[in-house]
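Once you've had a glance at the structure underneath, I'll fire off some questions.
Every protein chain of the complex appears in place save one, which is left out.
Every chain is named by a letter (A, B and C) in the order it is written, and numbering of its residues begins at 1.
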Amino acid sequence: MQTRRDMMTRSAAVAALLAGAGVLPARAQTAWNKAAFEARGVDAVLKALGIAKPAESPDIVFTAPDIAENGAVVPIAASTALPGVKRIAFLVEKNPTTLAGVFEFSDAVETSVATRIKMGETSNVLAVAITGDGKVLYAQKEVKVTLGGCGG
Amino acid sequence: MNLKPLALAGAALLAGCGTAPTPQQLDRETQDVIKASFRAQGIATLDRLNQDELQQACSAEQPPPAELAKRLEAAQLATVNWPSDGVYLGDWREGEKLAQNGRGMTWTDPPGVPAGGNCYNCHQLTRAEISYGTIGPSLYQYGKLRGVANPADPAAEAIVRYTWGKLWNAKATNACSNMPRFGHVLNPAQIKDLMALLLDPKSPVNAP
Amino acid sequence: MSDPMRIRAQVQGSGAIVRVLMSHEMETGLRKDAAGKTVPAWHITEVTAALNGKTVLSAQWGTAIAKNPFTQFVVKGAKAGDKITISWVDNHGDKRSDEATIA
Partner (left out) sequence: MRIAPLLGALLLAAAGPAPAQTSTADGIAQYRALLADGNPAELWEAKGEALWKQRRGPGNASLEACDLGLGAGVVKGAFVELPRWFADTRRVQDLESRLLTCMQSLQGLDAAAIAATPFGKGEQANVESLVAYISAASRGLKFNLPQARAEERQMYEVGKRVFHFRAGPYDFACVSCHGEAGKRIRLQDLPNLTVNPGDGVGFAAWPAYRLSSGELWGMQRRLNDCYRQQRFPFPGYASDATIALGVYMGVQAKGAASSAPAIKR
C-alpha cells in the first residue's frame, strides 16, 4: 500500500538529491530527506545526502559539551567563516538514526547555528559543512552521556 | 488530599491558648499530618510510614544520644544474616550491574522485580563510571586499599565480615547512617555479587 | 493544536540574534509506553525562518532533535522593527507559524 505521504517523501528524496547536486536554488531545498534521516552510520547518511566524503577542517567551529548531564538534551552549535558554505548537518555516530538535522543558510544569515539534540549514549558528534560547489568539511567531538538521577 | 480548611489537630491545638505549642504537641501534629497526607500507591503501601525504633530515633534534627545509638547498633548487628555456606563473594560483573541499577521498591516499580543496589547514586566505585554520587565515601580501590589480595585468605576475614555486615545492615556500625539496610532489600546472592565488586582483586573497583 | 513558539530577536552588532523555542514532543518512534507499546514517531521535519517575508534559513530535522526544540541563528543586516517569521511542519502534517519583531 502506498500512502500519499510515501509519495510525497519519495518526491522529496528526489528533490533532495537534486538539491545535493546544487541543481535547485536554496529556497527549494527544504523537502524532507527521508532516506538520509533513516540511514544508520555516517557513511550511509553522507551517501543519502548525496555528498562527498568529508575532510576534517579547523575552519568548522563546533561547540558541544564534553559531558552531557542528560542525553535527552545536548546543546550543540556550529559555525564557519569559510565562504560558500550552504548547509551544515549534525550527525551522531552511535544514535539509532545518525542524522539529527540539516540547516541551510542563505546569504542573509551567518553560517552559524545552535540547536539541541538527543543522544542515546556517549558518541562522536559531527558537524558537516557543505559548500555550494560540493566541498564537504567537518569537525567532530566526543560527547560523554552520563546516567543521572536515582536511576529510577 | 485536604481542601477543607485545615482543622484537625492544628486548630484544636491553637484554640483557646495563646502560647506556642510544645514540641510534643508538634510531634503529635506531625504524625497526624503525615497520616492524613499519604495514600498507598502500587507496592508502596501505607505501612511504610510505620517507623521502627531506629527510624524514630533517627528522625530528629540532632542524632540520638551516644548510649541509645550504641544500643540500636547492637540490636541491628544481631539482625545480620551471615552466609550459611560460608561463601562471601559472588560475581563482580553481576555486582557492577547491581551497583548501576537504582530501580526497585518505588510505587512505579511492578511487584516482584528484584531491586537494584543503587550504589553509584551515592558512591564512586570504578574509574570508568564518572557519574557517581558523593553522599557516601568513595569505594574506589576498596579491597586494594584494605590490603585484600585474596578474599579467601584468613587474613582477609575481618574485612570481609565487616563489609558483609555493612552491606547487610549499615546501621549496625552507624545507627543513623544514610545507607539503607540492604539485607532487607537484596537477596543473599545479590549481596555476594556486591561483595565481589568491592573485594575481588579482578573487580574494576580494585583495578590499578 | 500546537502551542505558540517563543521567538526572541535582538539586534546585536550589525545583525540580529534570533532564539526560538518550539513546543513539540519530538517522539523518536523508539520509545515504549507504560503498556509496552511503541510510541509512534512524531517530530518536526521542516523549519523555515523568514526576514520580512523572505526565507533566510531552513532546516530539515529528524527524530534526534530534542523535545521542545531550541534553535539560535544570526540574521545579517537586520534592523529593529524587522519581522522574523518562523514556521514548522511535522510528520503528521501539522504546521505552525509565529512572528516576532526584532527589538
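Criterion: contacts are C-beta pairs under 8 Å (C-beta built on N, C-alpha and C of every residue); 3 or more make two chains touch, one makes a residue touch a chain.
No experiment lies behind these values; they were computed from the predicted model shown.
In the whole complex the chain that is left out makes contact with A, B, C.
Touching the chain that is not shown, out of B:Arg161, B:His184 or B:Lys202: B:His184 (per the contact rule at the top).
Residue positions on subunit B in contact with the hidden chain: 1-3, 5-6, 10-11, 13-14, 20-21, 26-27, 29-30, 33-34, 36-41, 44-46, 48-51, 54-56, 58-61, 105-108, 120-122, 130-135, 171, 178, 180-181, 184-185, in rising order.
Summarising the interface, subunit C meets the missing chain with residues 3-4, 6, 12-13, 15, 17, 19, 21, 23, 25, 66-68, 70, 72-74.
Contact between subunit A and the unshown chain involves residues 61, 63, 65-70, 72-73, 75, 77, 79-81, 110-114, 116, 144, 146-152.
Definition applied: only the chains that are shown with their structure count from here on.
For the pair subunit A and subunit B, the distance between mean C-alpha positions equals 46 Å. Looking at subunit B, one finds that none of its residues touch two or more other chains. Every residue of subunit A that touches subunit B in the complex is listed here, in rising order: 67, 144, 146-152. Per the touch definition, subunit B reaches subunit A in the complex via residues 100-104, 106, 108-109, 116, 118, 120-121, 130-131.
Taken together, the subunit A residues at the contact with subunit C in this complex read 5, 26-27, 29-33, 37, 72-75, 77, 92, 95-97, 99-110, 112-119.
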